[in-house]
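In what follows, a structure is listed as structure tokens, so that the remarks can point back to it.
Every protein chain except one is present and positioned as in the full complex.
Order as written gives the chain letters A, B and C; numbering starts at 1 within each chain.
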Amino acid sequence: MVRIGVIGCGYWGPNLLRNFLKIPECQVVIAADLDPARLEAVRRIYPAITTTTSAEHVLESDAVDAVVIATPISTHFALARDALRRGKHVLVEKPITATSAEAEELSRLADERRRTLMVDHTFIYTGAVRKIRELIDAGEMGEIYYYDSVRVNLGLFQHDVNVLWDLAPHDFSIMTYLLDKEPVGVSAVGASPVRWDGWKLESLAYVTIRFSDETLAHFHVNWLSPVKVRRTLIGGSRNIVIYDHLDPDNQIKIFDKGVKILEEQQRYQALVQYRVGDMRAPKIDQTEALEVACQHFVHCVLTGERPLTDGRVGLRVVRLLEAAQRSLDGGGGQFTSLVGEPARAGAVNASERKGS
Amino acid sequence: MVRIGVIGCGYWGPNLLRNFLKIPECQVVIAADLDPARLEAVRRIYPAITTTTSAEHVLESDAVDAVVIATPISTHFALARDALRRGKHVLVEKPITATSAEAEELSRLADERRRTLMVDHTFIYTGAVRKIRELIDAGEMGEIYYYDSVRVNLGLFQHDVNVLWDLAPHDFSIMTYLLDKEPVGVSAVGASPVRWDGWKLESLAYVTIRFSDETLAHFHVNWLSPVKVRRTLIGGSRNIVIYDHLDPDNQIKIFDKGVKILEEQQRYQALVQYRVGDMRAPKIDQTEALEVACQHFVHCVLTGERPLTDGRVGLRVVRLLEAAQRSLDGGGGQFTSLVGEPARAGAVNASERKGS
Amino acid sequence: MVRIGVIGCGYWGPNLLRNFLKIPECQVVIAADLDPARLEAVRRIYPAITTTTSAEHVLESDAVDAVVIATPISTHFALARDALRRGKHVLVEKPITATSAEAEELSRLADERRRTLMVDHTFIYTGAVRKIRELIDAGEMGEIYYYDSVRVNLGLFQHDVNVLWDLAPHDFSIMTYLLDKEPVGVSAVGASPVRWDGWKLESLAYVTIRFSDETLAHFHVNWLSPVKVRRTLIGGSRNIVIYDHLDPDNQIKIFDKGVKILEEQQRYQALVQYRVGDMRAPKIDQTEALEVACQHFVHCVLTGERPLTDGRVGLRVVRLLEAAQRSLDGGGGQFTSLVGEPARAGAVNASERKGS
Partner (left out) sequence: MVRIGVIGCGYWGPNLLRNFLKIPECQVVIAADLDPARLEAVRRIYPAITTTTSAEHVLESDAVDAVVIATPISTHFALARDALRRGKHVLVEKPITATSAEAEELSRLADERRRTLMVDHTFIYTGAVRKIRELIDAGEMGEIYYYDSVRVNLGLFQHDVNVLWDLAPHDFSIMTYLLDKEPVGVSAVGASPVRWDGWKLESLAYVTIRFSDETLAHFHVNWLSPVKVRRTLIGGSRNIVIYDHLDPDNQIKIFDKGVKILEEQQRYQALVQYRVGDMRAPKIDQTEALEVACQHFVHCVLTGERPLTDGRVGLRVVRLLEAAQRSLDGGGGQFTSLVGEPARAGAVNASERKGS
């Protein structure tokens, strides 16, 4: 039996609570939040769970084996570090930390203490993403040519992070999981058209990632779209996949593709025709991804198995975020390297970064 | 009565023919193409039109008042120049020329000879684009924040130009028409995953354009998509427009938008919520854009009026293409300026540019 | 404080539980189901709720003010009747009962005992349906010409009712709520292509309803569709509405409509053109309908107000179901009257109706 304490009962915390409560091998014993109203809402539905406004109570409690952290990004590191130091297992929201140095430190600590450290890259646990991985592993995609992702939103602006740190972790984690390639350069451009009382963060950004083999990955993240889009194109030499998270009937569409010369009429003509063949949309397992992730965490805690999205994976995503942020901070456009540069303090603390 | 000669009867030429034939104020007298089979196809349907394999015959004919040029880009300049020198009016396919120097020369010639010079930026003549322009002019969009365009294709690869010069002219012309802003920098990245017998051109590219006022425009052009997409988002401070060329029922959707603070719970919190209001899709005039363009050309020839898409407009689009190409050639990502740089020979001649 | 007992913890019961738990003015004290595994699942998440395999315990408990019934249709009447007789308020799943005689009896009982009797016609509590009602009330639709509904499903076959009694209650309740018209005839055709171990019920059906003023309503209900569709067209003389429950961005689209003569070329010609004008998709309140319904029930219990979907409304829907069933049983197609015919035992008990 894994006894769980949850820190943070804002937007995502209750979803974690609900899913852990479904798992017979674990028990949620305590929930913390700074806001008493949120705790009151938790108690109304789950009167058996102790609530507290002090994260310390959770971290110190002997009744807690594992801590689930669903707080603002800037607090992830200190909470996770303290939990690991006290011998607790940790599941932390994405991105794992605000800097790669912090992510490295957490990974080191978890290894040292032999505790499970997992980052909640939820999309890795969807049926759709796992299906694409299967296609790639089975060689059905051929050589990957490009990866194009659009994640645009009608959701909440974040007060402490820009759109890059809010939305891109999802896509960077999916891409990192799917493509077995080494990124070598990251370029980003962004804009901050909306300002509020000194608040001025990028609310849209475009990120390009280059790999050692010329594959191109591109990401559009945007808080200013009137419609929600979560759509990824993965172009391969054999097939092209469209992954549309919001199309429940056809989350994944696989297009047969063939590029072939039609005829050679003369020397200077290399007429190539793009042939579109059949399309198929395989049945996708629709189990709630967060449920799968919570089960995986409990399983890893109980067995000592390494989570699919452990601290190292969390670190890779933070490195991409940092590199993109460096490109943004440098005026935009230029490719920045991921390798060999010392990790700077990230973009998460808006007031500090923006100098106010 | 405007007597028209058409040079080039490949993909687009027959569409021009068909539309000019509908206009009572003009007559198509001659059509030229290097390929006799294409001329045979023209004669079968329109036996009254003279055909020839010699563009010279069209340019020299006294029976021709205006020349319509629908040939590969690299030939536009010489054909248009010769036509203007012989006192003919000219309608030329997009992009107007392969270099900005050539475009300037054509504009100069047209002014000198007092002839109509028009570039077929077809999309400017759609009901949808004109409708968006009306919205902007009426102040309904507020301040423009961003312009995001996706034009991806399952069409033919071009043997002589990359995807940038093939598809981006459409979007650059639409953006130039809609936004009354001065571009100050262009950045592009691309990839050439498909190669054929020495043919190796970018088949996908992302272009970012900066304006003096921080507005961001971004373009995704791609020959390797399994589905055709022509979708533009224009985000303004008052409304956001989605223009989907392929959604006949709702080519333009206008979303009411409001950004407002919901509540201020504490000092460091600037919680902003994105409110989505009503959407409306106005009725769009569905007259074929090419018909409108052809009528506009005939009208300008007859009245001496300056075309909406004259040589200067064509030049602006070529300058953006050149700047994007410079960024691609420089390795990608960096912003290149549009001003003050000498125009280089463009990207259109693949074999030359790529050094083979 | 309303103390609630829930009978039935299958598919819908837990949704009712979850929503009542959000309401501060009520408390869920006991939950019953024949299946101990379901009760175990309830206890794991809500350890404070008493569980029982006996519906009697709920009905007899002094700690219960209101009973929520989410059991198979054939059991609705007896459970609701016993609850009312014991002075409890009742919320019952749709359709209220298996026969109109039963529905009348429940209404009578509720009036006599002065208790709240509400049927969970959930869709009436959606923002979308309430919005359409507003449009109609404001005269924006003009005269209603037709009502066309498609509700096709990839969901569960029911073992005890045919597709008519499973799906049509939703549409009949929406239509009854929206159209202030008296149905005068109901016609239905159906098919039972799927059979299983003696199970043979209609799995698709088409129902047509006539009103005294010639308005036509038509319903397609189907368990054998590969995709889920919930789409209603309401055609009026001034506007036409498309209500698509599954299109979250545009649940309601309102089309300006105009029918006008274009030209009269000759005596026998009455050329009429259908003009499509603008479309608009108003913002729809997305509060979960079941939450609104549960709040409404609690409010009615506390205030004595009559529910929007009381026993009389439930009765009207059952009468339509009975009339459609009579048409089906008569071979299909013929219109059957709603008035003056004695209510027969309904279609709900498959084995009985089908002659076993």
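As a working rule, a contact is a pair of C-beta atoms (placed from the backbone, for glycine too) under 8 Å apart; a residue touches a chain by one contact, two chains touch by 3 or more.
Bear in mind that the values here come from a model prediction, so they are computed numbers and not experimental data.
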> Taking the entire complex into account, which one of C:Asp82, C:Asp111 or C:Asp148 touches the absent chain?
Replying inline: C:Asp148
> Just one of C:Tyr46, C:Phe123, C:Trp223 or C:Phe297 touches the chain that is missing; which is it?
Replying inline: C:Trp223
> Which positions on chain B touch the chain that was left off?
Replying inline: 18, 21-22, 24, 44-48, 227-228, 249
> Can you list where chain C touches the absent chain?
Replying inline: 143, 145-146, 148, 152-157, 159-160, 187, 189-191, 193-194, 196-199, 204, 206, 208, 210, 214-216, 218, 220, 222-227, 233, 235, 237, 240, 242, 253, 255, 257, 259, 261, 268-274, 276, 279, 331-335, 351
>> Suppose we count only contacts with the excluded chain; which residues of chain A make the list?
In response: 249-250, 256, 276-283
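The criterion applied here is as follows: only the chains that are shown with their structure count from here on.
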> With chain centres defined as C-alpha means, what is the inter-centre distance between chain A and chain C in Å?
Replying inline: 41
> Distance-wise, how many Å sit between the C-alpha centres of chain B and chain C, to the nearest whole number?
Replying inline: 53
> When you check chain B against every other chain, which residues touch at least two of them?
Replying inline: 276, 279
